[in-house]
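With one protein chain withheld, the remaining protein chains of the complex are depicted in position.
Right, subunit A next:
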Amino acid sequence: MNQIMSNKRVIALYTLPALLLIMVLIYVPLALTGYYGLMDWDGIGEMTFIGLDNYAALIVDGAFWSSAWHSLLLAVFSVGSLVLYLGVSLVLASDVKGANLFRKIYLIPMLLSSVAIAQLWLRVYHPTNGVMNRFLTSIGIENPPLWLADTSIVLFAIFIPIIWQYAGFYIIIYYAALKNVPNEIVEAARIDGASPLQIAYKIKLPLIAGIIKVTIVLAVIGSLKYFDLIYVMTDGGPNGASEVMASYMYKLAFRTNEFGYGSAVGFFLLILILIVTYLIRKATTSKDDEVQY
C-alpha cells in the first residue's frame, strides 16, 4: 500500500476525479464570472468587452455601497453574537442539569430550512396579526413598530432571525471544543483555588482559541455572502433598506438583466471575502497555531 501511495502518478490519478469535479463545478464558473464582469452583457444577447468599466461603475454605485454597509453591519452583529453563544456553551459544558436538553433546543433552528424560518418570522413580524405586535398592543403600546415596513428598523429586525438561525451551529461547535478541554487541567486549577470565572477565562478560552478564530472567520464570511432570509422576507426592501451585497448582485443579474455588472459585483464580493479572511488570519495567527483554515 505504501508503495502504491508513494508513486506520484497514482496519487495524481486518485485525486483526478475530485479535482475535475471541483474545477468544472466551481473554479471554471468562478473564472467565467470574472470574465463576464468585464463585459457589458444582458445575459442573452451579444457581449461587449468594456474592460474595468463595470468596476468603475461599482465604485460610484451608491446602492452597492449601502448594501455593502448592511453586510458589514451584519458581520459585526454576527461576530458580536458569538460572545453570547460562547457564554451559553460555557454554561452548558459545565455539566448543568438538563444541558443535553438545552443543547438540543438551541440546535433546532439549525434543522429548519431558511425558507421555513423566513415564513415563521414573517408571521412574528406581521404588523397587525403578528405575535410581536399582538403582544406589544396587549401591554398597552398603541403604535407598535411596523418592523419590516419601517426603513429605519427593518435591517435590525431581520438580523434577529439570522442570528437566531445560526445560534445552534456555533453553540454546538463551542460545546464540542469545551468538552475536549482536559478535565485534569480544570481540576488542577480548581484545587489551586481558581473561581469558575477564572477557570473559564484563563483556562478554557485560551485552550479553544483556535476554534474561536475559525468561528469568527465563518461568521464574517457567512455574513458577507448572506442572502436567504433577506431574499424571502423583504427582498431587500423597502427601497433597498435591507439590501445586502448578495441580494443586490442577484437583482442585477437576474432581475434587471445587467448580467455583466452583476458578475462584477459577484466577483468583487469574492475578492472582498478573500481579503477579509486573509486579514482576520493575519490578525489572529500566532506561531503555534494548530488549527488551519
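Of note:
The rule is simple: a contact is a pair of C-beta atoms (placed from the backbone, for glycine too) under 8 Å apart; a residue touches a chain by one contact, two chains touch by 3 or more; residues count from 1.
Following the convention adopted for this analysis, contacts and distances are computed from a predicted model.
Its UniProt record calls the unshown chain "ABC transporter substrate-binding protein", which is the correct pick from "MetA-pathway of phenol degradation", "ATP synthase subunit b", "ABC transporter substrate-binding protein" or "Hpr(Ser) kinase/phosphatase".
The hidden chain makes contact, of the residues A:Ala75, A:Val217 or A:Met249, with A:Met249.
Only one residue in the set A:Ala18, A:Ile44, A:Val60 or A:Ile139 touches the chain that does not appear here, and it is A:Ile44.
Residue-level contact of subunit A with the missing chain is found at 24-26, 28-30, 32-33, 42-46, 122, 125-128, 146-151, 154, 221, 225, 227, 234-235, 237-240, 246, 249-251, 254-258, 263, 266-267, 269-270, 273.
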